[in-house]
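Take a look at the following structure, please.
Removed from the display is one protein chain of the complex; every other protein chain stays in position.
And now, chain A:
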């Protein structure tokens, strides 16, 4: 094997159509009808409790069954403004569908995710702009609210606050909204510019003003925001990539998965290896493995240091990866990466096992030859650039912003939602659920402020 230079590939439209489109699952009109008729229209339905955003699932499915997909979508959006992206990215097999009462019947659970996708595909996102609003703003002296970060969490907060009648300033470090929806989610889940279309519609509310290229930490400080706004919501996600801390990690060819995916989704050329190893066991590991395979890697191996049951990626996602020819190996801990011709050439693993609940080494080291290694072992909150002004802001043991059940941080007037918040569940749908909580908490706070003003 003598691959010193990796081929550069751009994920352009033809490639998306030929390779990625195949992975997209959608229902035809007939199937959507048949599947919607399978819903029992349960009362106090378990699927609704299983959805972090409490979408009225039997209600929207009934609207589909009577032939009104757009109304079904409206119902979805009432509970979850990001209903469109959630219908594409939610691991429903671990959320609503696992709770469906038909789970163990012939035919399995009602395909709630696909039905939601069907409804959202029949919805004119533009119609979200003309939302009615309750004029809290007019009553309040400092009516403006600041949201930092325009990912799923920040966009939802901004949209709901604007709907409630508040003026919202959004500060986003990038030049585009969407956060990981735009830059992290696997490309085959977000075809047809879905993330951008949804983001643009949510943020085009007349009460929302987005400031792009404005990052907390560079020119924007938290104390200042607190002073200028009635409330501040932090929705900055996790911007720091966790590392392996093993020798050879800096070699060319060893890549952090999330920035790589971002680059690929921006349609910039990315290097594609032939013999690829992915380190990690979560959704990111699966996503990069599948996508690098679709981009043309010959063999792709995921190595995870624990067993299958401990993997963050659902069984469904693991199967999807295997269907694309990805090999998944368990109980392998990376030890070192070695150089060959100026870039990574092999990777060494220590096999492990679980003893009394503890991960322990066991057996002989193994070495695989590789020309590209992806590191997908998680992200962390980046605070260095902005936290200095507010040392009182407490973080949890994992370095995320500590929040209570109302999404409030340790600093009055500051809320934190989405991946950056300690209580968040790390999925897009959790970001939306957090946002809903923060918005009700904030509105309640502002309303009580108002009462004490008069």
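Everything that follows uses one rule, which is that a contact is a pair of C-beta atoms (placed from the backbone, for glycine too) under 8 Å apart; a residue touches a chain by one contact, two chains touch by 3 or more; residues count from 1.
In this text, contacts and distances are computed from a predicted model.
Q: Tell me the UniProt protein name of the chain this structure doesn't show, selecting from "Glycolate oxidase FAD binding subunit", "Autoinducer 2 import system permease protein LsrC", "NAD-dependent dihydropyrimidine dehydrogenase subunit PreA" or "Ferrous iron transport protein A".
A: "NAD-dependent dihydropyrimidine dehydrogenase subunit PreA"
Q: If I consider the whole complex, including the chain that's not displayed, which of A:12, A:29, A:193 or A:361 touches that chain?
A: Once the missing chain is taken into account, the touching residue is A:29.
Q: Which listed residue, A:71, A:293 or A:400, touches the chain dropped from view?
A: Within the whole complex, the residue contacting the unshown chain is A:71.
Q: Return the single residue from A:37, A:227 or A:361 that touches the missing chain.
A: With A:37, A:227 or A:361 as choices, the missing chain is touched by A:37.
Q: Just name the one of A:63, A:125, A:216 or A:277 that touches the chain not displayed here.
A: If we include the chain that is not displayed, A:63 is the one touching it.
Q: Write the list of chain A residues that the hidden chain touches.
A: Here the touching residues of chain A are 29-30, 33, 37-38, 41, 43, 59, 62-63, 66-68, 70-71.
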